[in-house]
Each structure stands twice: as C-alpha cells, then as structure tokens.
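With one protein chain withheld, the remaining protein chains of the complex are depicted in position.
For chain A:
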Amino acid sequence: MFIKFLFRRLLYVIPMLIVTTLVVFSLILLIPGDPALALLGDNATDEKLAQLRTQLGLDQPVLVQYWNWLMSAVQGDLGRSLFTGEYVSEAVISRLGVTFQVVITAMIFSFILGMFFAITSILKPNSWMDYVARFFGTLGTAIPNFWLAMLLVVLFSVNLGWLPATGFTSVMEHPIGFLKSVLLPAFCLGAFGAAQITRQLRSSLIEVLDSDYIRTAYSKGLLLWPVIWKHGMRNALLPVVTTVGLMFGNMLGATVVIESVFAIPGMGQLAVNSILQRDFPMLQGVVLVMVVLVLIINFITDVLYGVLDPRIELD
C-alpha cells in the first residue's frame, strides 16, 4: 500500500517537471535582451548577430528550442555556458553542493530555534517568555535577511573578528572551517524560517494542548513534558511540516541574496550572473535543478504527512 502510494506520488512529479521546465524556458526567452547581443557587445554587426543566433539555435521556434533542450537534458546533457564555455551540468553540480550545505544548515537552525521559541512560549502563555518568543517570531519575519546579514558581518567579522566575513569552506574539506563560514549565512537565511516555525508551531500547539485528549492525558496523571512530546507534538507538527516544505523553496530563492552578501559561490550567484549575462543554457540548468529540488522536498513532505498522520488516506 505504502509502496503504491510512493509510486503514484512519483508519477505526479513527471508532468510537473515537464510543465515547470516549459514555463521556465518560455519565461527565460521573455527576458528582454538577446544573448547574442550580450555576447557580441560593440562588435555586433547584423551579419555577425544573425550568424551567432543560428549557431546558438536562437533563430528556431521556441517549442523546437525547448524540444532540443529537453531531449539532451533527458540524456544528462544540459549544454554549455554561452560565455565561459563550461558544461552547465558540471557548473550546477559544483554549486549545488555549496548551496545545499548552506540551506540544510539554515533549515536545522530554523527548526531548532523555532521549536525552542514555540515551546518556551506555550509553557506559560502571556508570560515574559511568551512575549520574548513572539517578539522574535515577528522580528524574524520582518527583518530583511540581507540587512541582518550586513549587521551581523559588521559585528562578528569586522569588529569582533570571530567569523569570516565572506567565502565558504565545504564540510568535506574542513569541518571546523565549514562551521565558521556557514554560521552567519545560515543564521540569516534561517531567521525567517525560525520565525515562521515559531508562530506556526505555537498556535498549533496551543490548539492541540487545549483539546480533550490532552486533558484526558493529564487526568491520567501524565506529566507536562511527556504530554507535550508524545501527544501534543505529533499532532501539532502537521502544519509545521507543510511550512518546512515551503521554507525550503523560499530559502533556495533567498540564497540569491545571501550568497551575494557573503560572496559564496553557490547556485544563487550562478543564477544572478546567468540572468545578467543572458546565459540562457546556464540559467535553464540552474532553474531545472532548483525545481527538481523543490519537487523532491514536496514529495518528502507528502510522504511525511502519511507517516505522521495515519488517518491520511494512502490510496
């Protein structure tokens, strides 16, 4: 039954992929400015432009271009960058590792902080602990991450000199260096998520802890913590799972800014540069990988739902 459910969810992913890539492909072509022009700069004569457009396949109908791209993409060939000539798949994969490490750390931050604040706030509603937690819940949502990033860099890197202001060390190369380099970007990236989880989890915990079966649990003589963990959390986490799933997509988007502030060579920077240069194959590759990632996370969220709430029909 569960296998069948998994299989069917996976089948949904395929049309989603085709539709999203087609939409993205068309959107990219709608960006004003022509890659041939961007490439040639002031050497752009009409003949050279026409020649380059033919060479790049830009003179073909959109659907033909898309079909050609899709056929090679299915075989794992995402083409080459129009500018540096490097293979798109290689470039994307090398960046993906970087962004993935940052985003995963940010997710962990969000989750831990969110849980912490949510639980402290429901322990004594309307106490100072609750206010502090709610304050951070609002602050995290309201502060733009790039601004938070700049402030933290000035404080922790420039003034105190504790953490590097820029750059990235992979966890595989140097775990301590990784922690140092990822701390600030992941925190800034995760602040919004932490706030979201705090607010979401707080309200759903309050609702759950107010319900009859919790009262029953208390009256059976159970203590506060077992009630929260065993009975409350499992039910309260359902909406949070949805939030976390959405957060992942948000964070992938937000890395564009954070990677720029911290000069981290990840997917975000690659995406921005590809847009500015009109490096369409590269941009298409970046977007494809991001879309696949989001779809995977959605898939995991769906499955988790089933695991957390047995009532959800699997067929």
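Criterion: contacts are C-beta pairs under 8 Å (C-beta built on N, C-alpha and C of every residue); 3 or more make two chains touch, one makes a residue touch a chain; residues count from 1.
Going forward, contacts and distances are computed from a predicted model.
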item: Candidate names "Molybdopterin synthase catalytic subunit", "Sarcosine oxidase subunit delta", "Light-independent protochlorophyllide reductase subunit B" or "ABC transporter substrate-binding protein"; UniProt protein name, chain not shown; value: "ABC transporter substrate-binding protein"
item: Residue among A:G177, A:P239 or A:P265 touching the omitted chain; value: A:P265
item: From A:S203, A:T242, A:N273 or A:T301, residue that would touch the chain that is not displayed; value: A:N273
item: Positions on chain A contacted by the hidden chain, ascending; value: 31-34, 37-44, 83-86, 91, 94, 139, 150-151, 153-155, 157-159, 161, 164-168, 260-265, 269-270, 273, 276-278
